[in-house]
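This structure is in structure tokens; I'll ask about it shortly.
Apart from one protein chain that is not included, each protein chain of the complex appears where it belongs.
Lettered A and B in written order, each chain numbered from 1.
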Amino acid sequence: MSLILSVAIIVFIFVVIFQIAKASEYVSILKGEEASRQQNNKINGFLMVAFLVLGFVGIYVCNKAYYGKTQLAQGAASVQGEKVDEMLFVTLIITGIVFVITQVLLFWFAYKYQEDKNRKVFFFAHSTKLELIWTAIPAIALTVLVVFGLRNWFFFTGEPPKGAMVVEVTGKQFGWIFRYPGKDAVFGKKYYKNIDPATNSVGIVWDDTYSKDDILLEQTMYVVKGTPVKLILGSRDVIHDVGLTHFRLKMDAVPGIPTTMWFTPLYTTKEMREKTGNPNFAYEISCDQMCGNGHYSMKGVIEVVDQEEYDLWMAKQKPQYFTAFPEKDPTAVPVAAADTTAKVATAKM
Amino acid sequence: MATEVKTKNKIHPQKMYLYVGLGSIVMMFAGLTSAYIVKKSQSNWLDFELPKVFFIATVVILLSSFTMQMAVKKAKEGLQNPYRGFLTVTAILGVAFMTLQYQGFMALQANNIALTGARSNSAASFLFVITFLHLLHVLGGVIALFGVRFKSLSAKNNTENTLPVELVSTYWHFVDILWIYLFVFLQWIG
Partner (left out) sequence: MSHEAALHNHEGHESHGHDDHGHHEHHDTFLTKYVFSQDHKMIAKQFLITGMVWAVLGGLMSVLFRLQLGYPDASFPWLESILGKWAKGGQITPEAYYALVTTHGTVLVFFVLTAGLSGTFANFLIPLQVGARDMASPFMNMLSYWFFFTASIIMLSSLFVETGPFSGGWTAYPPLSALHDASPGSKTGMDLWIISMALFVVSSLLGGLNYIATILNMRTKGMSMTRLPLTIWALFFTAVLGVLSFPVLLSGLILLIFDRNFGTSFYLSDIYVNGVGALSNEGGSAILFQHLFWFLGHPEVYIILLPAMGMVSEIMSVNSRKPIFGYMAMLGSLFAIAILAFLVWAHHMFVTGLNPFLGSVFVLLTLLIAVPSAIKVFNWLTTLWRGNIRFTPGMLFAIGFVSLFISGGLTGIWLGNAALDIYLHDSYFVVAHFHIVMGVASMFGMFAGVYHWFPKMYGRYLNNSLGYIHFWITLAGAYLIFWPMHYQGLAGMPRRYFDFSIWESFKQFADLNRFISTVAMIVFAVQILFLINFFYSIFKGRKVTVLNPWESNTLEWTTPINPGHGNWPGEIPEVHRWPYDYGKDGHDFIPQTTPVGEDETETH
């Protein structure tokens, strides 16, 4: 019912506006071409300046309301991220200056040079000098940005330092799977036709000796504060993207083509909770490439901890091999069929 | 530049239309052949020989360009019957080309080189898609040939206006040259 009412009100408003517009057209015909044009010019000229002023007020208000909600206000949580934030500020300043100058000139000229009986236009068709000046200045400004940007780009996409830990991340519809190489620090081979969602979600080739200690997890992965970590990304089905907002990085996860990205986290999750004053803070992994109807629900979490916590956590992880082949698991106690007193010890995570 | 400036309209607008259109077609095949080159440099690429029948098809289409050119010559000379004859032969050669191409596909399948489907390799799939698309353009040319041919039969036919057959001829030479390029490309780079 309220829908019909709303539509009726809108239609009514339209009709009113329309009638006013028609009426004003008749009035302007009566007034004559010249006079009505003058009035229109006056009104719109004024609105040009008003828009300019209100526009900058709006920019200020918006910034006040929302700057605090951006990542910039929070500060970056990785070495790379700090460089990104620096670059964001520099770009903001350079483009901001251009923005202010050009918008002011645009709306100010529109207002100032509105039609006037007494004005004689200045027939000014070209000036090579001016063209050269305003080609050179943007070119120089952009060169600065490019140099800055490419330095960072090669740093981000280059090889991580020695001693980086490596974690493999596989995206799927709709979640993340993490694989750690285990004590031998080498990933076992994998082949997608081996995938079994229950026991072998990334298709590890069990025959490979390096596979036997690989650890598979979903949803949450652990890294160490201050230690560079290299992520090897892949996907099981469609293109996903590992988005790490707080670290200012992302990289596509493509089926059949591994990609990599590395970063050095600066603060543990606990430290960030204090820093931001948000007890629910988490380093979330967001999927940043459209991957289907569950695209918005692919949340992963990176826990950044210090070395001791990490070692403790790692010690508790059981190689996936033993989940796939429980009979091979030395820590599991075999279940005797008729012995009801035997404790079934399933590995605790 | 205070005095009159002459505008040069040397090329007929519809010829210009066609030339630029041929540029578009080139871009489509350029996209496909670039993709082919990139794919080839990656893993899992099957090398195989092109069946002989594609060589024969190449000869056929070269011949058809010759007959096409003869048709245009006769049209310009006003000799209607030879003109129609050459048009017909060109169309027949065009159909022959298409048939031979089809036989080429069959030959590959017979040699266990699947063009599509689960067992197919990109090398074969690319060959198929590129050649098939070219074949479609040849078909378009054959239809245009029939169109011009039947127009030449009508009573209202203006024998002095050779523009339609010239346009078809340009298009026909283009699909020929395009095939030469694709054939050499697939032979050499494939």
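Everything below uses one rule, namely that contacts are C-beta pairs under 8 Å (C-beta built on N, C-alpha and C of every residue); 3 or more make two chains touch, one makes a residue touch a chain.
Fair warning: this is a prediction, and the values are worked out from it, not measured in the lab.
Trainee: With the missing chain put back, one of A:V49, A:V79 or A:L145 would touch it. Which one?
Mentor: A:L145
Trainee: Among A:Q103, A:T199 or A:T220, which one touches the chain that has been omitted from the display?
Mentor: Checking each option in A:Q103, A:T199 or A:T220, the one touching the absent chain turns out to be A:Q103.
Trainee: I'm checking contacts with the chain that's been left out. Which of A:E168, A:D214, A:D241 or A:D329 qualifies?
Mentor: A:D241
Trainee: Thinking of the whole complex, not just what is shown, which of A:A8, A:L130, A:V205 or A:L312 touches the missing chain?
Mentor: Reading the full complex, the residue touching the unseen chain is A:L130.
Trainee: Looking at A:V49, A:V79, A:V254 or A:A324, which makes contact with the chain not pictured?
Mentor: Here the residue in touch with the unshown chain is A:V254.
Trainee: For review purposes, identify every residue of chain A that touches the missing chain, sorted by number.
Mentor: 3, 10, 14, 17-18, 20-22, 24-25, 28-29, 37, 40-41, 43-45, 47-48, 51, 55, 58-59, 62-63, 66-67, 69-72, 83-84, 87-88, 91, 95, 98-99, 102-103, 105-107, 109-110, 113-116, 119-127, 130-131, 134-135, 138-139, 142, 145-146, 148-150, 152-154, 156-158, 172-173, 192-193, 195, 197, 203, 233, 236-239, 241, 243, 245-246, 248-252, 254-257, 259-260, 278, 280-282, 284, 286-297, 299
Trainee: Where does chain B touch the missing chain, residue by residue?
Mentor: 1-2, 4-7, 9, 11-14, 16-17, 20-21, 23-25, 27-32, 35, 38-39, 42-45, 116-122, 125-126, 129, 133, 163-164
Here, only the chains that are shown with their structure count from here on.
Trainee: How many angstrom between the C-alpha centroids of chain B and chain A?
Mentor: 48
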